[in-house]
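A single protein chain has been omitted; all remaining protein chains appear in their positions.
Every chain is named by a letter (A, B, C and D) in the order it is written, and numbering of its residues begins at 1.
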Amino acid sequence: MKAILRSRLTPLLALALVMALVPMIAPTSFHLRVAALVWIFSLAALGLTILMGYAGQVSLGHAGFLGIGAYAVAIGPARLGLDPLLCLLLGAVLSGLVAWLVGRPILRLKGYYLAIATLGFGVIVALILHSETELTGGPDGMSVARVTLFGWRVTGALNWYWVSAGALLVGALLALNIAASPTGRALRALHDSEVAATGAGIDVSAKKLAAFVLAAVYAAVAGGLLAAMNGLITPEAASFSHSVELVAMVIIGGLGSVFGTVLGAAFLVVLPQALTAFQEYEQAVLGLLIMVFMIFLPQGIVPSLRALIEERLP
Amino acid sequence: MSEFLQLAFSGLTVGAIYALIALGFTLIYNASDVINFAQGDFVMIGGMGTVFLMAAGLALPVAALIAVIAAVLVGLLLHRLAIEPARGASPVTLIMITIGASIFIKGVSQILFDKQFHSLPAFSGDTPIPVGGATILPQSLWVMGTALALVVALYLFLEHTLVGKAVLATAANRLAAKLVGINVALVLALAFGLSAAMGALAGVVATPITLTRYDIGTLFTLKGFAAAMLGGMGNPVGAVVGGLLIGLIETFAAGYLSSTYKDAVAFLMILVVLLFMPRGLFGSRAVERV
Amino acid sequence: ADPIKIGSVVSATGPAAFLGDPEAKTLKLYVDELNKKGGLLGRPVELVLYDDGGDANKARTFATRLVEDDKVVAMVGGTSTGATMAMIPVFEEAGIPVVSLAGGIEIIEPVRAFVFKTPHTDKTACQKIFEDMKARGITKTGMISGTDGFGKSMRNQCLKVIGQYGITVLADESYGATDSDMTPQLNKIKNTAGVEAVLNPGFGQGPAIVTRNYAQLGIKLPLYQSHGVASKSFIELAGPAAEGVRLPAPAILIDDKLADNDPQKPVVAEYKTSYEKASGQPVSTFGGYAYDGIQLVARAIESAKSADPKKIRDALEATKGYVGVTGIYTFTPTDHLGLGTDSFRMLVIRNGDWALEAPAR
Amino acid sequence: MSTPLLDVSGIGIAFGGVRAVDEVSFKVATGEVFSIIGPNGAGKTTLFNLVTGIYRPSRGTVRLDGADITAVPPHLRVRSGMARTFQNLQIFFRMTAVENVMVGCALSERTSFLADLLGLPSVFRQNRVTRAKALALLERVGLADLAEAPAGALPYGALKRLEIARALAADPKVLLLDEPAAGCNAVETEAIDNLIAAVAKSGVAVVLIEHDMKLVMKISDRVLVLAQGRPLAEGPPRAVRENPQVIAAYLGDIGSREADRAHG
């Protein structure tokens, strides 16, 4: 039992199982859309899981990278006539490149200082997307061309459901691969002690940068998918509150847990839909629930529950 | 010259508001290593509370006092019901709790108050005071004065009283703090209560200038956090200098460069400063030994 | 009978709550009214209202929910242009009529079969303002606009039409949606030689702060605000500084000053009284848009004698001379707004209250 | 002495006024155990920090195997054969004991970021190799039965040994140990004693900081005494422990007695 709980692929299988089940029980394409959004935001948050959960480096501007990916898919086809799918890739590369440029200087900062630096980065990206109306359509956003996958026009909730689910599965697999590899060990090590990691011959700044770039690529791909699925993107996608939301997904699900991140994303995407029943009290209830979860599952949903279960098992 | 002066006055006013909020962060951070994301909401409670109490017929000073007390109660409740039960949780978890609290406070305020913008009458009238070709509003002086008074008070408290030291000790090493007999729960409650009071006070003096609404706290949290980090987290003098600097940078950027990108300019400046001084302008220089 | 479901997605919270909140309140109020009067076609009306918090992505999700899950027959809403644009494809595809409450001209240009809107476009407001400027001999202006969707879109529309009035823009400044001090920008405009008037497209607290800073800097030029501040709370927020501010606004702000034979007078008076009684807050233009939206849909259902979305759409498009709070609407297959510049009136703030300016020219 | 493996000359640093290390030079050869002792605050740990590159010296040079590494960043010094333990424990508390040591093996691992990301079979082969090596090292320091325990749950003495295992994992040519026996009782110290001797014998130059005089006097080939950042004495253990200056500044009664006991 414990072996199953600890196995690397358990979360992946669980996830695949859930993905296969949802379309069977989802009554309408609205539910499929919500599920697809969960997968997409999970993907974005997974990057943060690597960066924050493994390497312990906070980013409060991660929606900025999501915005870069999203607008690449919007701007490329509309302004440059490029293929949307190509733009998804270009967006990921661009986002990684920006992360590399920005990360080199700022990853030397620690803790809250890194948080404010990344926050600043995110604010600047959002501001550019907001202000360069010619390019981005300004605050009201811009529409996004339909995506064609090898001649197949991706439309409809079910198709997007599978595309986003597939993307998340790949993302989750890569994240789990990293966790179980020397790189993952190095990241978790520098989380606890940078001096000791250096003392083990690990190039701490290079590893941090790699995690940062990878996280940016995850976010960009998620952003691209979001934009393509919605057919429209607004600068809101890159906003500070979105960055906080991504961080919240990672923390609520459980720092460093891949499956937890998906649960965290589900929590924050599905809950507002469920809470509409409370009408004006929606926000208050949401805040309350976040507090209650964090108080009673302080390490996040998955690690806290796992600890509880392991404690009860012989 | 008069233009420069005018921009400087504006910058100092806005900066003093940021500084007041940054000061609020300082205490909770110093006691617990936590950034309180509900700090801006304390500011909102101060402003909105006063507005609604005045609308109910109370005089400004009375209304302000009650609003500040209400904010302190909220701060204490936040500590008692959310922070204290999660005792021993990591700072990330505690920060997440404060984020939840911030959403909760906004959610309740939009029902308790409303979703409109509100203002307070300026304490000493609206007549601009001309200085060297530029003008400054009397309310700006109130804001700056309050910031000055609070920074001095906080500095004296932290540096020159044993209870202040106990606050710092609690954040530095909670285990050791318990072992020397510090009542850690009490210290944290004190920090939350006082931070809330400072936040609410900031709200009362700033509202005649910034106006207020149930969700204005997010903005205040963001700017106050930036100010506190620029100055060096945990240092009250740093908080004030950081706040004033950001206010000035924003204003001068808007005045001389681009009003669209003034926030970007401010954050770029913060980045540049942090690259050379990774712990902010007044952050501790001592390094952890290995 | 099972209820007729009318959907709505508004930004009741978030940065556009200033607009979305009165919209939501109005919709609830008038759906209740409808039901008190026995509903529509003998069936009760159910309002399914969601709050997108100002996030276009959320709006889109709620749009799907309204269509797929709630199965609404019509929809009133989309507070912002961004949210509306995000939702349109969903409703177009499902063939469900939308009456948007957002200002952007791109919502109805090009005309989409199922999309209508009640607010004046920014363009109309700009035209009204420039007409007034021209009549007063102003040819050079300074502009300061909010960078939110409303301010930015109106700025762009104004720049598009300004040439037709022979007016030039000498200074073009902006401020962020949450800024609390605009003196630097205003100071720049003040120091720009030749400026004869200042125009401030924007909504929320921004224009109030602009107005106060304007007074603080002692700028004596005429200040034009937009219909984005058309609510009594603007006068409260801006305080004495608001004296003399001019703005285009719908009839709703000056119900008591309308001519007795003005067809809008009774409508406006009724809405104002009901809304202020129910919400305890002053009416605004935004609530008025929602009023017109829900009334248009209700009328369409009645005249279509059917709750079938396609029929409602057809009936909507056939609307002629509906006297609303915002203006008098006549939709055609090529015009899904159906308002002219005459639905705006030029107001000026005097003694802390709105006053009607004699029509220019 | 054959060619020195580690050659530190004239090194120094000051922290605002305090000259923590001042003109210190020493050489260590392969297979040698070289100890550094001195009063608290003498600058021993700081010296380690200079040698391993955590602090940049204000003057002086560090040579390893003939190459000047004074300006080489710390993680690359490990690559050229330098590993250390820390006086203020630097443990990866969220990882298990064996994972801590596996991190120490980073240098000998042959995978790339891309391979790690894709989860190629080579990564898992590598993991198995690394794990086996780490377990062997834990065995060597006597922690085999705690391999899967979270490091955060280990008692202080065990953590000290865990650090030694992690340092050994880098296959160092020079091993710098900062108070490895602190927190260990006499019997446990003996085990560490044997471990150090064996490591030295296998051809590693060991630099040892320690306040346990029995240990120092027993296994050191040479001893350097620091006081207030400067060398006070240097030489074979016997000479050092009889040096009256050293007795007065550092050893005292207990120290002398223990030092004597080492040689019986």
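We adopt the following convention: contacts are C-beta pairs under 8 Å (C-beta built on N, C-alpha and C of every residue); 3 or more make two chains touch, one makes a residue touch a chain.
Following the convention adopted for this analysis, contacts and distances are computed from a predicted model.
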| item | value |
| --- | --- |
| Protein name (UniProt record) of the chain left out of view, among "Dihydroorotate dehydrogenase B (NAD(+)), electron transfer subunit", "NitT/TauT family transport system permease protein", "NADH-quinone oxidoreductase subunit B" or "Amino acid/amide ABC transporter ATP-binding protein 2 (HAAT family)" | "Amino acid/amide ABC transporter ATP-binding protein 2 (HAAT family)" |
| Among D:26, D:92, D:113 or D:250, the residue in touch with the chain that has been omitted | D:250 |
| From B:169, B:189 or B:245, residue that would touch the chain that is not displayed | B:169 |
| Hidden partner chain, touching residue among D:70, D:126 or D:189 | D:189 |
| For chain B, the residues touching the chain missing from this view | 162, 165-166, 168-169, 172-173, 175-184, 284, 286-289 |
| Touching residues on chain D - with respect to the absent chain | 15, 37-42, 44-46, 87-89, 153-158, 179, 182-190, 211, 213, 249-256, 258 |
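Here is the rule we go by: only the chains that are shown with their structure count from here on.
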| item | value |
| --- | --- |
| Maximum centroid distance from chain C, chain identifier (CA atoms) | D |
| Inter-chain centre distance, chain A versus chain C - centres from mean C-alpha coordinates, in Å | 36 |
| Approximate Å spacing (C-alpha centroids) for the pair chain A, chain B | 30 |
| Shared interface positions of chain C, touching two or more other chains | 12-13, 147 |
| Set of chain D residues in contact with two or more other chains | 54, 86, 90 |
| List of chain B residues in touch with chain A within their complex | 35, 37, 82, 85-86, 88-90, 92-93, 96-97, 99-108, 110-111, 218, 222, 225-226, 229-230, 233, 260-261, 263-264, 267-268, 270-271, 274-275, 278-280, 290 |
| Chain A residues within the chain B interface of the complex | 105-106, 108-110, 112-113, 115-117, 119-121, 123-124, 127-128, 131, 195, 240-241, 244, 248, 251-252, 255, 280-291, 294-295, 298-300 |
| Residues on chain B engaged by chain D in the complex (per definition of touch) | 289-290 |
